[in-house]
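The complex is shown incomplete by one protein chain, all other protein chains being positioned as in the whole.
A, B and C are the chain letters, set down in written order, and residue numbers restart from 1 in every chain.
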Amino acid sequence: MSSQTDMPTLQRCSAPKFLLWLSFWVLLLLWGAYGAFLCLYKGLNQTGMNNYFVFGVWITVDLAIIALGAGAFFSGFLFYVLRFNFLKELIGAAVVVGFICYSGAIGMLTIDIGQPLRGYFSFWHANVHSMLTEVIFCITLYLFVLTIEFVPLITENRRIREMPFLRHLGENLHGIMVVFALVGTFLSFFHQGSLGGMFGTLFARPFSYRTGVAIWPWTFFLFILSAIAAGPALTTLVVWATQKITRRRLVNRPTLSRLAKLSAILLVIYLVLKAADTIYWANFTAPEMGFRFTDFYKSPYGMWLLFGEFYLFGLVPAIILLIPRARDNDFWLVIGCLFTCMGIVLNRFSFTIQTLAVPVMPFEKFVVYSPTWQEWSIVAAVISYGVILFSLAYRYLHLFPREAELNG
Amino acid sequence: MWPTIFEFSWDTGHMIFFGVFYAVVIIIATSLVYAFAKSIVDTFSNNGSFDDRHAHKPMDKNETLGG
Amino acid sequence: MSTESPQQSVRYGMVIDLDKCTGCGNCAVACHMENNVPFRTDESDKSRNMAWLRIYKVKNGAEYPHARVAYIPRPCMQCDRHTPCVSVCPASATNYDKSTGLVDQINTRCIGCRYCMAACPYMVRCFNWWDPAWPADAEKYLNPDVAPRMRGVVEKCTFCSHRYIQAKNRARQEGRNYLEKGDYIPACVEACPVEAMHFGDLNDPEYEVAHLIKSPRAFRLLERLHTEPKVYYLSSHEWVRRWADNDAVNTQSAYSQQRQGVES
């Protein structure tokens, strides 16, 4: 669809049907907006967090969606830099998913800090020794890059193409997209890693403290690897779900399989390294700080977390997706990708919640955290924001270049 | 007003961090300026005349498909 | 980032004698009053209340008649090495003062991300979950030398650093440019009725604390984390020392060994 003439009109559902679909998510979004208002107006006492659980479900979801949003930078890197041409079919969708994840995460972070108006202090009075500073800088910049990557998609819209400047802008940006893909890769590499490093450097929290490659925390690289393993899985899931909901073929089926295979290979590498990390940590790092491995896993944050992360949501989906016949089957493909994503969420969960639940002070006990409805509402709002944005993007933009051909 | 006036000392951490940060910012900004400038030039050149609904642009079809 | 430097002239620190401490709570009350620490009508939720100095009660786990109890008052440990909270703060809102060794919180710069609370192993830091509010009459008795904090920021014990400023003022009025022993004492130390708490420059042999920290009874909380706290504890009980170093498993056995030693 390089120019207006050969850009086919795509079949979309009727406006009322679309509005009905949107209205459900808008309601959810409004509920979240009310929760956000309460948190901003009355303060963070509206949440279930306390002095033990200073990070709650928001940070868990933040870490999770940033990891899952890695699909954008990773597919961008593979497509633009390494020239994996099969990704052409869904690179647009991956960028939109990434944009949703990052903007949602930043929105959620803004509510999460106690003084949102002072948020810019972390830029102004930046403490460059803090991993969080690095995260904040990189996430903000990367969201900017994602926005730039989003622009050519928007300018392909038929109405917008009528404005010559915007059309040229889109085309020119697209022309140098490899620069942005590289910058995005660089930024993502660092903030995905820094999110892991954020916990890995907490030498006062033996559950998440890691030594390793020289003095650098292991978790830095584990987070990157897990993110690029989970990112393509989410992209696959989203494309599959869009196909199911719209009842249209959007990409070639083998493309999804290839993406899933990529995800599985990375997941296996990740799992091997993660296992090595866990074994080293359990036998050396933790005992040095006066902890036995079993001290970290007490009810309700028991061993099932480790089991789930490793086997059920780690090894199982990796094996499923590595079997060609399984990943060619829709059911197993979805199970595999879903479990991969859930494994990453579980990993981020234990790094935020369990890190804080494990008592460091000898006279403290395990504490349990349960979020309030305000926290859930904002999580729901971020998800519904994503659904709404993706629906709009699908309806009005040309997200899947081969759609017309496949449904022709 | 500037954060550097309150008990601030430059160390290698700052050099590396801000060096990389500004490098990235400069790359992004330069690319953006380039894209904007080129778009303006294109807009006012014949190449991208407003009435391109019937014009055929000499562009590789595959190249734009990805975006 | 802070570093441990032997040349550092002044390192204020505290020594708390757990053998003397009765757990009366005077230090905690004095701290509350001195530092305008906000409180709520219902203080039952200890996971969200404010306390710069908390008193922990530890037991040896033995049955009556051998049950023993110790109280451990816990101010900020003012860690000396890689101060965990300082290095993580993204907005440089907490800093380690090299001239005194005090770790202070800049409340008006804190953005409330709470990363420092996750980093602190001693659960020292408190987050302002609510707008601080005092009953109308109590507001008149707030300490004018300490600024009340606002909602959404993290606060912590500062070893009453405002008293350090005052002490310097007093010294200048008397024509000195140095502090004498006893010029600067945090409110909790001053309030202790049994003189279980000592305060002073750990590097200056003129102060009692400089000798006390070399006592065989001296230990620190979680020494294995190597945060090098400047708050020392004294106890002649092996089980208390075991407790403090996260050696819960051996706490009870330590007690029984000690008892056998005493009885035999």
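Simple rule for what comes next: a contact is a pair of C-beta atoms (placed from the backbone, for glycine too) under 8 Å apart; a residue touches a chain by one contact, two chains touch by 3 or more.
As a convention for this text, contacts and distances are computed from a predicted model.
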Hidden chain of the complex, named as in its UniProt record, picked from "ThiF family adenylyltransferase", "Acyl-CoA dehydrogenase", "Cytochrome C" or "Na(+)/H(+) antiporter subunit G": "Cytochrome C"
Omitted chain - touching chains that are shown: B, C
Contact residue for the chain not shown (choose from C:Asp19, C:Asp145, C:Glu180 or C:Glu208): C:Asp145
Chain not shown: contacting residue from C:Lys59, C:His162 or C:His226: C:His162
Which residue of C:Thr22, C:Ser99, C:Ser215 or C:Ser236 touches the chain not shown here: C:Ser99
For subunit B, the residues touching the chain missing from this view: 1, 5-8, 43-44, 49-51
Touching residues (missing chain, whole complex) on subunit C: 95, 97, 99, 102, 104, 106-109, 145-148, 158, 161-162, 165-166, 168-175, 177
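Operating definition for what follows: only the chains that are shown with their structure count from here on.
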Centre-to-centre distance between subunit C and subunit A (centres being mean Cα positions), rounded to whole Å: 40
Residue list for subunit A, restricted to those that touch at least two other chains: 124-126, 129, 133
Overlap residues in subunit B, where contacts from two or more other chains coincide: 3
Touch list for subunit B against partner subunit A, complex: 3, 13-14, 16-18, 21, 24-25, 27-28, 31-32, 34-36, 38-40, 42-43, 48-50, 52-57, 59-67
Interfacial residue positions of subunit C with respect to subunit A in the complex: 1, 45, 47-48, 56-58, 72, 82, 84, 87-93, 109-115, 117-123, 125-131, 150-154, 221-222, 224-227, 243-248
In the complex, subunit A residues that touch subunit C: 43-45, 50-52, 54-55, 112-115, 118-119, 121-122, 124-127, 129-133, 136, 198, 201-205, 288-291, 355-356, 360-364, 367
